[in-house]
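Take this structure, written in structure tokens, and hold onto it; I'll ask about it next.
Certain chains of the assembly are absent from this excerpt, and the rest are unmoved.
Chain naming follows the written order as A and B, and within any one chain the residues start at number 1.
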């Protein structure tokens, strides 16, 4: 196991160390850390945990540092981000072990640089072009006529349909499917006629797509995911969507077709949207919210969750949801009567 | 790139062309179309876009045609359906390139006609019988004792468990799983005893199953999906469900076990249902709705969405959801008092 001293870490990542220049070999949460570990205090409300922690060293903010004299510290403006970078130091991104596994199939017209790692039973279709250092792991499939940037990673059994474009360092987790047909149907009197989905998918640089997520191909032009956008597991992005840059979409969200989402948005888990709407930059949508119309002002925090109760309380209250309009009328009537009774007009 | 003149298109698909008999080589939306493209006006409210569009030709309804004299038009009763058919003309359904890839595994007792295309690393189990012209693409798996109709397509890494039946022209997208075990458990005092799922799945002709969707096998008889029904991505159909014909189910819907859904229903994205209920023909269920009991009258439009707000407004209002019953009682009390105060009885 690799270890780093505090001075080696700060030489690499910035920040200032204080106390003893000990060596640490892993990052651990405060409660689980031992002497050989480095931990971090991201939220000041957990200060007491630092005092109780056996961590060999702790990453803290300048503001908090004064409280922990006697501890070995790394002091930095953003302890959470610094923790992430230290963790990456201990777990560097795996580089491609160049070479095509004997059981992989690469069509003759595909372009696969020698720096790429093509795993067991992987498949690279005709005319598909890979950048340098890609890792296409066991059982992953890239159909024909795709273009992948450098250092793209496809985890086992991920699938990219034909004609898709992936930027640099795109990472696609297992079971994710990029470019399956959008759900386009025209009713033909007695049955549904499938609308050919002739666009593709374009994923910008540094996009990550979670396991078992779907990005559907566009009907006539590409579905677009902007650079740096991170998508969690089991997310569905319908055809013709345009997602901006550095937006984060949590698990099980579903974005209906032709929706435009801005940059730096945070979309919570299980969010659903209707189609053909626009969501402004920096919108923060709470988990489970159903978005029924466009959000035009940027930076808003949106929610729509039905509050949880015991089943008994829920049953007692929820029944009135069906009569809110009537309830409102009854209040109006009371206001009217009372205005009369009390000799005062109500608005 | 293939191109068609307007007269060639109408010869193939019906409708009438007018203006100049130009050749077009692709379908594009009005805003993106250029001179070599054909576009369409499905919704009269976008008329102005036709005037602004550079499309070489436009598909319009008879009613709208009069407004676009001087444009090259194809006139038809249903421009949206016509557009779909023109798009198909430019993107014909891919036919099987007959032959079994050297890396595919076909068990000796399976029946695979020479017209079928079996892709790299695909697997066809024992006693499974394929119709003519099937395409079983890279990494797709059909376990033993299945029966597939003609021209069935399994996209890469799709899976069909043993003992399932797929009709003609069924299309299964990547990551979809047909026939995994239904979720049947009997509580055995301290642990759960798994109920063997001995039924299969039967998919009717022309059924399409989206990527990463699941159709579970039945407990004692088959889960059934009627002909022409189209299912989007990440949809879950529980064991013993019976879905009718030409019904459309959008992404991330979840249909609990033993639910019966009629024909020509439209089920929105993210809809959930309890199990053991019936939903009548032609029911239209809005996205995100939770269906808690049977819908017996056909043709209804059902909804149950919690309205979205800013988080601040939501927090202010949602808290009262938990007290609706009390609120109702307070109104009743007011009505009672006011009846007395004003000398009038309230209903």
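The rule is short, and it goes like this: contacts are C-beta pairs under 8 Å (C-beta built on N, C-alpha and C of every residue); 3 or more make two chains touch, one makes a residue touch a chain.
Quantities reported herein were computed from a predicted structural model and do not represent experimental measurements.
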Expanding from the 2 chains in view to the entire complex of this file gives a copy total of 3
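The working rule: only the chains that are shown with their structure count from here on.
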Cα centroid separation, chain A vs chain B, in Å, comes to 25
Chain B residues touching chain A in their complex are 26-29, 32, 78, 80-81, 83-85, 87-88, 90-91, 101, 103, 119-121, 137-139, 155-157, 173-175, 206, 208, 210-212, 228, 230, 232-234, 246, 248, 250-252, 269-270, 287-288, 305-312, 314-315, 318-319, 321-325, 327-328, 331, 334-335, 338, 341-342, 344
Given the complex, residues on chain A that touch chain B span 103, 105, 121, 123, 139, 141, 143, 157, 159, 161, 175, 177, 180-181, 183-188, 190-196, 198, 212, 214, 216, 220-221, 234, 236, 238, 252, 254, 256, 272, 274, 284, 286, 289-293, 300-307, 309, 313, 316-321, 323, 327, 330-331, 334, 337-338, 340-341
